[in-house]
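Notes follow once the structure below has been shown.
Complex shown without one protein chain; remaining protein chains in place.
All chains are identified by letter, namely A and B, in their written order; residue positions are counted from 1 within each chain.
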Amino acid sequence: MLFYVLARKTYVRNLQYRGAHLINTIASSLFGFIYMSIWAAIATDQPLGEYGSAGIVSYVAFNQCSLWVAAFLTNGLGIEQSVRTGGIALELMRPTHLFYQLMCKEWGQIAYQFVYKFLPIYALYAVVLPMYMPHSLKTWLATAVALLLAGYISICINYLIGATALWTTESRWLFWVNYAFNSLLSGFLIPLEWLPKPLAFIAHWSSYPSLNYIPTRIYLGLSSPSTLVRSVAWAVFLTICCLGLTKLMRRKVEVQGG
Amino acid sequence: MKPMITVHQLSKSFRLPQPAPEGPFRGLRTLMSRQYTEKEAVRGVSFSIASGEFVGYIGPNGAGKSTTIKMLSGILHPTAGEVQIDGLNPHRDRRRVARRLGVLFGQRTQLWWDLPVRDSYDILAAMYGIETDRKDARITELADLLQLGEFMDTPVRKLSLGQRMRADLAAALLHDPDVLFLDEPTIGLDVVAKRSIREYLHSINVELGKTVLLTTHDMDDIEQLCSRVIVINRGTIGFDGTIDELRRRIGLPTLIRVTYRQTPVLSSTGLASYDDSSLRVTEIDGHTVTAECNREAISAMDALRLLEQYGEIEDVHMEEPHFEDVIHNLY
Partner (left out) sequence: MMNGLRMYGLLFRASIRSRMQYRFNFWFSSVMLAVISIVEFLLLAIVLLKFGHIKGWSLAEAGWLFSVLSLSRALYRTVANDVHNIESYLVSGELDGLLLRPIPVLSALMSRNVSFRFGEVFQGIGILAVSMSTLMREGQIGWLSIPLTVFVILSGAVLLFAIGLITATAGFWLTRITELQNITEDAARTAVQYPMSIYPRWLQGILVGIIPVGFANYMPGLFVLRGDTGWWMLPLTACIAGALFILALFVWRFGLSRYQSTGS
């Protein structure tokens, strides 16, 4: 119930800015075209492995849409701001766990972005590009689950980033660094198997592929849904981290007296 | 004396786009729509302020105070009418007028937040083209007057609100302007800090001879500092004169509370000889009687003599009307 109330509030709050967000959506789709053009240019000279020139365009296009579910969340879930205003002490005192509160709110944000950004950009690409569409219901379902897991993992990571605001005033930089790593290690622009060995190794052992690489490959029918096991494992592990960190936050706030 | 500030038939109206009716793309349609509502913030305001005057400019929220100040300082251009600051028009000569103006916004600082107070003065001095020698002399003088010494090298963000206000005041005075506009200079300050700011403002007016225009919601500021008050309401001037004139014009009653030795016996004849507005019993509570007395019509002694008819007086308490209530009545 609380989940629904918090999520819905965030969703409705966002609705007011639909007009401004529309321009944002246009910009985002332009960014996608830029990345696709890179691959399209390369594909004129050489074959592109199992993706093929059409496949790689769909790969980048779907990733660009997924950003709105898995990457562009509220900066550190807004924890930095509430640390600055001192509201964090209040939020930690509420009977509901801080992580749960913020997660509920963020799902509202993700839901809004799915409807007003993911879907319009996807529809645009589906019209103007030779965009690949899965044929089986099973693939659609698996993709949906993969995106949900991606959203959840991203929420966890942002929670961890936001929480650092209690220790340093510059936590917002971590958000951008996380975003930069995300674009490199999640397979956003370059499929992981084409990364140089050391980077591929790091990416392989990080949670980033769950955000783009895994969902998009499932969508393209290149990976089986069983690859989601990794995403589930990361979701569980990050949840434990978030809960543990909240304990530390509580102690820190108690010591400082807010 | 030559007027420092002249305002003649000043008007300002804003055109507000009419919000489009509910429906999809409302924001966009509002932007495109050609329908406006005209809002007159200031209508035909005229006054003239002589050099060295300390004038309070007051009015309720949304009365047009800040719009007027913005037009006086060249931030906004008037729809009609004319402003002259020392013979210059702030609309056409914004930058030259800016040199003669010092402005203080109590709500926000004009200093550089992360820098020591002194550094902000260096930057401002460079902006106003003040030479180093003159700047140093000026800072010493102001630091002395406003007692800035103890926090001259502290970053602005670490100052208390009272200290910050003094530092801001010095910033407004750094280029030695003839005219000062003060917008809520005591807002948010505690009683002690308010008092000290008022003392500084008084000496800036008297010792440095600055012409000051003060807007505030704190009526004590007005009562203690201003020789003259201009009241603006709904865009027009409702009053322009001294504080005493203002009091008289409103004619708020003095309250007299009399305690008698015995229960007073109120005869109907006692007060009948006076007109209702000059002395009127408003409350009887056991031994105590409260009456309102219009000092324009009857002296306090006469009023007491009348009240003595009800019995032997044990104690008298008199209350002058609060200035705040005077103003409230005017709005």
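In the analysis below, a contact is a pair of C-beta atoms (placed from the backbone, for glycine too) under 8 Å apart; a residue touches a chain by one contact, two chains touch by 3 or more.
The shown structure was predicted, so the numbers you read here are calculated from the model rather than taken from an experiment.
Chemist: From the listed residues B:Arg94, B:His217, B:Arg234 or B:His287, report the one that touches the chain absent from this view.
Modeler: If we include the chain that is not displayed, B:Arg94 is the one touching it.
Chemist: Have a look at A:His21, A:Lys105 or A:Arg217 and name the one touching the chain we're not showing.
Modeler: A:His21
Chemist: Contact with the hidden chain only, please: which chain B residues?
Modeler: Touch set of chain B with respect to the missing chain: 14-15, 31, 67, 70, 73-77, 79, 94-96, 98-99, 101, 103, 105, 108, 110, 112-115, 119, 122-123, 126-129, 155.
Chemist: Pick out the residues on chain A that sit against the missing chain.
Modeler: Missing-chain contacts on chain A: residues 20-21, 23-24, 26-27, 30-31, 33-34, 37-38, 40-42, 44-46, 168-170, 173-174, 176-177, 179-181, 183-184, 189-190, 194-196, 199.
Note that only the chains that are shown with their structure count from here on.
Chemist: If you average the CA atoms of chain A and of chain B, how far apart do the two points sit, in angstrom?
Modeler: Taking the average C-alpha coordinate of chain A and of chain B, the gap between them is 54 Å.
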